[in-house]
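For this view, one protein chain was removed and the others were kept in their places.
A, B and C label the chains in the order they appear, each numbered from 1.
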Amino acid sequence: MTSENDVYEKQNFGNKLGFGNSPALLIVDFVNGFNDPNAFGGGNIPEAIETTKSLLKVAREKNITIAHTRVVFSDDSSDLNIMCKKVPSLKTLTEASESSQIVSSLTPLPGEIVIRKQVPSAFFGTNLAPQLTARGVDTVLVTGCTTSGCVRASALDAMCWGFMPIVVADACGDRAIGPHEANLFDLKQKYADVVKADEVIKEL
Amino acid sequence: MTSENDVYEKQNFGNKLGFGNSPALLIVDFVNGFNDPNAFGGGNIPEAIETTKSLLKVAREKNITIAHTRVVFSDDSSDLNIMCKKVPSLKTLTEASESSQIVSSLTPLPGEIVIRKQVPSAFFGTNLAPQLTARGVDTVLVTGCTTSGCVRASALDAMCWGFMPIVVADACGDRAIGPHEANLFDLKQKYADVVKADEVIKEL
Amino acid sequence: MTSENDVYEKQNFGNKLGFGNSPALLIVDFVNGFNDPNAFGGGNIPEAIETTKSLLKVAREKNITIAHTRVVFSDDSSDLNIMCKKVPSLKTLTEASESSQIVSSLTPLPGEIVIRKQVPSAFFGTNLAPQLTARGVDTVLVTGCTTSGCVRASALDAMCWGFMPIVVADACGDRAIGPHEANLFDLKQKYADVVKADEVIKEL
Partner (left out) sequence: MTSENDVYEKQNFGNKLGFGNSPALLIVDFVNGFNDPNAFGGGNIPEAIETTKSLLKVAREKNITIAHTRVVFSDDSSDLNIMCKKVPSLKTLTEASESSQIVSSLTPLPGEIVIRKQVPSAFFGTNLAPQLTARGVDTVLVTGCTTSGCVRASALDAMCWGFMPIVVADACGDRAIGPHEANLFDLKQKYADVVKADEVIKEL
């Protein structure tokens, strides 16, 4: 993306946000169905889960706010939405379905926020923004999947709601690598810092 | 993006939404500054403005709801946000600045909605969703710039707010073509129908 | 409230909204805990539940959109909010607690929307507005409890989101009658039509 980089650099996009004083760790949609190449998974998602595991361990040691998200539609399909028309099998992600459970290596501990959502952003139609505001959070470390879907939407909304988004590149995964890279590019230029897990762990 | 297409097809993404009964035309950020390669413009934005001009003419004839957006920050910079840290020159887009005026070929007529916004989505921190709901709109035809920024964010939020988004590919432009194409791919797979202006004009 | 009425009439408040073409019935927080005077109930709530029962029957016959709300906090109290500081016992309303179940005479049928919420408004931090927009709803018939709390907040937000709110006075209840009356006054003057269930049934 050399020529793209040139255009964005000339127009002074992509400046650094930096790390705030009170970060939260947001883990987007690392549920079984998104870790299964025969469902919604594939690509580099397994590696991203591994990296998130390390990050989650440090976040727990440092006692920062931790929030997980799941996509959950109701058992009777009463809340299907437009995204379910684009991607019909999303409706199989119900409260008790195996595919909508958070992967076992990242199981939430009591007291960690668990957001149920029906659209890409962790912030849309949920109480995540107020929860983070009430806890004095100023920075959101974004991990999860997919980079080109719910991660991007959540990082964008984090910025819109007044939190500095830091997208942890190697803790984000996607079913296909092209969109993964393309979306990290957009995020870095316009909405978020994009860094490696190692750097984040050093800052925590 | 052959291999990407394969993955998405296998997982049954990218189904068609179709055209509702009551469309609105949303024209995102076609302002002078985004039509100037030395400010925020470049790429295929001029052609997209031309195509939007034709579409706007038909939309006015058909008397559908029309909404324009502008990025507007306050003169005293009291409302600068995190996006202004990533892209500092956005703060030059003030109410009266030449760069924040809608391009002359698309000047809003009295009665058309004009949304002032400070973040990518036309729906975030604005009254656009309620305005469209109150008018009975069910479908949002999305045009404007940039495809990889405010167009995508607005199309995504249209879907989240319960409107079927139809992104008019040749009426959307971007400063760089790689992100333009990558974002049309994401939009088509997950959030919106992506069609040509000709098809939309036939449906109206 | 004679003198209040005079002031509002002189300033031309309180005009009629009228009935739209596509109403939904919203039943706010008629759960066991709010029907129990020793928990959050009392006042005229039992009568309001009876009236709502009749209205729900007609709404089902007419096949209009029906949405119920419950206040639900997580079992591990990870999502307690500021309202829980004002009213600590709200945290007992968890997914499986008897007090947070909808009263048996109004049990939702499959396909009816059930909204879980943590603040007064049925629209805040939920997907209710998008659900109603996607179904083409233009009018929200508001019933439930308490009039001075979640009913008022939900009717106000219905208006803000672009739906005409019709508050069904005798299908709304409150633990104390003074606030019930005071809030119906405010709603009628500024945000909603306030009518009796009989009138609504005639319109449906």
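One rule holds for everything that comes next: a residue touches a chain if its C-beta (ideal position, glycine included) is under 8 Å from a C-beta of that chain, and two chains touch if they have at least 3 such contacts.
From a predicted model like this one, the values you see are computed outputs, not experimental measurements.
Visitor: Could you tell which one of C:Pro46, C:Gly111 or C:Gly178 touches the chain left off the display?
Guide: Hidden-chain contact among the options goes to C:Gly178.
Visitor: Based on the whole complex, identify which of B:Asn32, B:Thr52, B:Gln118 or B:Gln189 touches the chain you can't see.
Guide: B:Gln118
Visitor: For the chain that's not shown, point to the residue among A:Phe30, A:Phe124, A:Trp161 or A:Phe185 touching it.
Guide: Within the whole complex, the residue contacting the unshown chain is A:Trp161.
Visitor: Could you pull out which residues of subunit B are in touch with the chain that's been left out?
Guide: Residues in contact with the chain left out: 74, 76-79, 81-82, 110-114, 118-119, 125-127, 130-131, 134.
Visitor: In the whole complex, what residues of subunit C lie against the chain that is missing from view?
Guide: So the residues of subunit C touching the unseen chain are 1, 3-4, 7-8, 11-15, 17, 39-40, 42-43, 81-83, 85-89, 119-121, 124-125, 148-149, 153, 156-157, 159-160, 162-165, 175-176, 178-179, 182-183, 185-186, 189-192.
Visitor: At which residues does subunit A meet the chain that is not included here?
Guide: 129-134, 136, 138, 160-163
Following the convention adopted for this analysis, only the chains that are shown with their structure count from here on.
Visitor: Note whether the interface between subunit B and subunit C is symmetric in residue numbering, meaning over half of all numbers used appear on both sides, and answer same or different.
Guide: Both copies, subunit B as well as subunit C, present the same residues to each other, with over half of the numbers appearing on both sides.
Visitor: Using C-alpha centroids, which chain lies at the maximum separation from subunit B?
Guide: Comparing chain centres, C lies farthest from subunit B.
Visitor: So how far apart, in whole Å, are subunit A and subunit C when each is placed at the average of its C-alpha atoms?
Guide: Computed value for the inter-centroid distance: 34 Å.
Visitor: Round to the nearest whole Å and give the separation of the Cα centres of subunit A and subunit B.
Guide: That gives a centre separation of 24 Å.
Visitor: Considering subunit B alone, which of its residues make contact with at least two other chains?
Guide: Within subunit B, the residues that touch at least two other chains are 160, 162-163.
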